[in-house]
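Missing here is one protein chain; the remaining ones are kept as they sit in the complex.
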């Protein structure tokens, strides 16, 4: 294999058609993906309340952190295995799939047991031993962009996974670190159409991490779909003011509810459909 | 006047309703604004060809640089007064308005004679003597964000103009400077809804400067409208490959033509209308 | 002239030997330059007190802002002409030279009358009409680096001045804007030896703007001399706690006094001498 180009298997030159794979009857890369849930699993009541709410909106993918990469060793570090089990139970009850972040290779068996899509967080985008482990997994991988990674470095991180044998990679823009401090990160909206040109992999946006400001999540989610994103991952909480982490960027239930209809319209503008709308139609709503 | 808050007259607290003002029958701040044209005025044939093309699409605002702030003293510096005159003649012939960049206070009379909206470029956002001069002008000012300015600094630059007596300020996001080098700048899409929350002034996007990549202009323009922008300023050229400056980011006529219809759809999504569509409807097209 | 290379007249290829020019018996580019004084001239007593203090340490160059580029229109904007006159009077009384910032071309005559070295601030590094005006002046120009300018853009800004006919340009690194927020700016220490390799012009550091933290000024000044800088420009105030601008980064008299001896040692390490030490030796101290 030539090593001339920095990345290969993930490139449009290697494969011109969009990569599409199915999870929970959703054709990721074709249907627009909606992943939602709390920053962290906190307790049984919280995660079941949120999951029930989401399922009423036909959301198919539940996010939630069980192992939390926290800047301080004194912050809440997540419920770990118990958190994964709670998510699994809640998701199973409501017919949903689980998306959660892995932080080290030695947890891979646990994640393969409980989780449907394994997330690599921004701090681990260049954790190459972890990427190699995930390259051998059968599970789809949601690969967040490093907070100061170039698009080339991000695609090369995906190349680590794909060259290991796992082609089911979802790229996730989540904002980059810049001098601007009125938002938590700066959403690099151009990265979405640019990565779609360079790669055949699906690309979604995390507007919650990207902005860190609850009131910006709706307009920035809209921007992402209008720019061609393949989906969104959004933080929603039943009591954002009391969340153990990232409460300021978590949507209230009501806010989440009211952004779905405009997002559907924008999906139609792109001649696409969100998975939850499709599920609703198929279910005869 | 209290100096507690960093900015005042431009804030939503000072004035809760959107600022709207009329130029060439367009209600800027209410109708979505479309400004288009070449990076620089190069010669009579070029500017008349482009202006005629734009007028056929009912575009009402012609952009074009006559005084060009070039990084190198050896690059084309613009046609200066002659460039302004050519734009004026072309715009008058086709019923359009002229938008052009001023670089120093001593040209203010010339700009007031030839230009309808006076642009302050990214390098001059903190040229305070110039901002004070423009605060005394009757002309609307298009104030680009400094390439490394925070949103607060940008609003304070607008405050210089408004506190001088000129309330007709259009803010223009044009990308900020970051580590990412696959685009010329990083479009700070969050700045659009954030500035709309903080200020009553209209906010538009320049996707040409913002991305520096021709093929990103359509998706990023769509993102801007979906995020709530009040308009766009776009570089279009009859022969981008031969442009004297910024050819790589200038649209071909055909590309510009094909992006208007999707933009109209997105305007309707926002319950708004682009000025060119409104003009077409009023003209009975 | 070939336009192949981005800059020419300022390059080492054009002129291999260091540019040296004399102001107030100091050979700038050969002797290490020390410029000191308040951020802004505030009143007669303040500027005379500071000037007297500096002259006792044989400092030859008095800095002070008369026209201040302030982020907010409501902040103290400087004493303007009166400020320049006060600095001139104080400097004349104590045998010193005046360094002050110009903000627009229309003040050039005033600056040529009162000021010995004309400073271009970071916000005006790409104010090309101003650079062209200064290219026709006989006065030396202190050109600060733009807060988000690359080294290439900075050298091209110098090229504007030199190509206009004025070869007496002093480059001044003053920190760049990054994500790090524990200092006001990030001093790009590598810029000093890199610019010395690329250009024959003298390069100094402003550790006051560069760090924004009083206690970092001594170690960072030392770092600059150890890295090969041709001098320093430092903010000193008789009452930093009551300064009308930038008090947090202004040195107390005592702090300034105690940093001179270590700086002399570092100058000797570089086989060079600070101008104030040379003046002291020549005066027989």
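When the chains are written out, they are named A, B and C in that same order, and each has its own residue count from 1.
Please note the rule applied: a contact is a pair of C-beta atoms (placed from the backbone, for glycine too) under 8 Å apart; a residue touches a chain by one contact, two chains touch by 3 or more.
Here the structure is a predicted model, which means the values were calculated and not measured.
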item	value
Candidate in contact with the missing chain, chosen from C:30, C:108 or C:213	C:213
Candidates C:161, C:192, C:236 or C:260 - the one touching the absent chain	C:192
Sole contact to the chain not displayed, among C:49, C:222 or C:273	C:222
Per the touch definition above, residue among A:58, A:163 or A:249 touching the missing chain	A:163
Where the unshown chain meets chain B, residue by residue	148, 177-179, 181
Missing-chain contacts mapped onto chain A	1, 3, 6-7, 69-75, 103-106, 123-124, 126-130, 147-148, 153, 156, 159-160, 163-164, 177
Residues of chain C in contact with the chain not shown	148, 150-152, 176, 178-183, 186-194, 197, 210-211, 213, 215-216, 219-220, 222-228, 262, 265-266, 269
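Methods note: only the chains that are shown with their structure count from here on.
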item	value
Gap in Å, rounded to a whole number, between the CA centres of chain B and chain A	35
Junction residues of chain B, two or more chains touched	148
